[in-house]
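The structure appears below as structure tokens.
Shown here: the complex without one of its protein chains, the others still in place.
Let's look at subunit A:
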Amino acid sequence: MTATSTPPSTSSPYAELKAPTTARRLLTAPTTGPLVALLLACVFFSFSTDQFFTGGNFSLIVQQVMVVGTLAIGQTLIILTAGIDLSCGAVMAFGSIMIAKMAAEGSLPPLVAIALGIAVCGGFGLLNGLLVQKIPLPPFIVTLGMLNVAFALTHIYSEEQTVTNLPGPLTALGQTFPLGNTDITYGSLVTIALFLLLAYALSSTGWGRHVYALGNSQEAARLNGIRTSRLTIGVYTVAGLLYGIAALLLISRTGVGDPQAGQTDNLDSITAVVLGGTSLFGGRGSVLGTFIGVLIVGVFRNGLQLMGVASIYQTLITGVLVILAVTVDQISRKKAR
């Protein structure tokens, strides 16, 4: 990310004449706006503070967004189907307490505890999906209920106690390895790998195309032979499994099992999805956009902190950016028509 890199050929009027479709696609691609905003923010902070533009700091930012980022992948999948998940942070908190407690106080080997924790989170997702699809109920209501259920279970199961003295394998993903003179956290790589994997699945597999079709119109998708019921339940389950991985990342990052964790992560993940240009009405967006979205949040938080700006202004700016992002989405939708 450098200040000098020029945006793709859209700036040239000739390019537009020769290849109007490409230019138009670039201009209206939902990730273009967020990417430009992210780059501009990086340029701004690089000029504003000496400590920003360093490998160590970028590694830190990725590390700071890996938990919400992983949650936001699941959130993106659900939002692409025109759903929403308010329970993701609470489900993750339950998963993390389960993993931590079973491994630290139970007699389970750490890897079994991790697998069980991720599976239980997947189970929450499956349950969400079944309720949304089979009864059916609005995703907002189902996941609002599940948010409370998972939150309460977390506090009941943990007995309000933070779990410490975790065995090594639980925090392994929080360890670092040197790359040049920068320390990279293993967990960051897991998050990036998950983003790439889901980006591939969405853009290049039949499953991915079906997810978009479902989000555009469930009825049309069904009439075209897509098994929408199975697909919806599958999407919520995959999201749940991703929350389980986020739970492990959370433990590895903080080194403890914390029953208070994740309380604002549902809204934070939705913020990232929206900032990344994914439409809340479904059928439009990408997980790579979401990755840019979480980075925008992380870059602003880190950059403003380095500049010495009080944290409440970070919240203020995040709010402004969300509204900007939705506005851009709406305008570009109209133009695309």
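Everything below uses one rule, namely that a contact is a pair of C-beta atoms (placed from the backbone, for glycine too) under 8 Å apart; a residue touches a chain by one contact, two chains touch by 3 or more; residues count from 1.
Heads up, the rule we're going with is that contacts and distances are computed from a predicted model.
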Protein that the absent chain corresponds to, by UniProt name, given "Gas vesicle protein A", "2-oxoglutarate oxidoreductase", "D-ribose-binding periplasmic protein" or "Menaquinol:cytochrome c reductase cytochrome b subunit": "D-ribose-binding periplasmic protein"
Residue, one of A:179, A:316 or A:331, that touches the chain absent here: A:316
Residue among A:148, A:164 or A:204 that touches the chain left out of view: A:164
Full-complex contact with the absent chain, from A:224, A:264 or A:330: A:264
On subunit A, residues whose C-beta touches the chain left out of the figure: 33, 36-37, 40-41, 43-44, 47-51, 56-57, 60, 64, 67, 159-162, 164, 250, 253-256, 258, 260-264, 300-302, 304-313, 315-317, 320-321, 324, 328
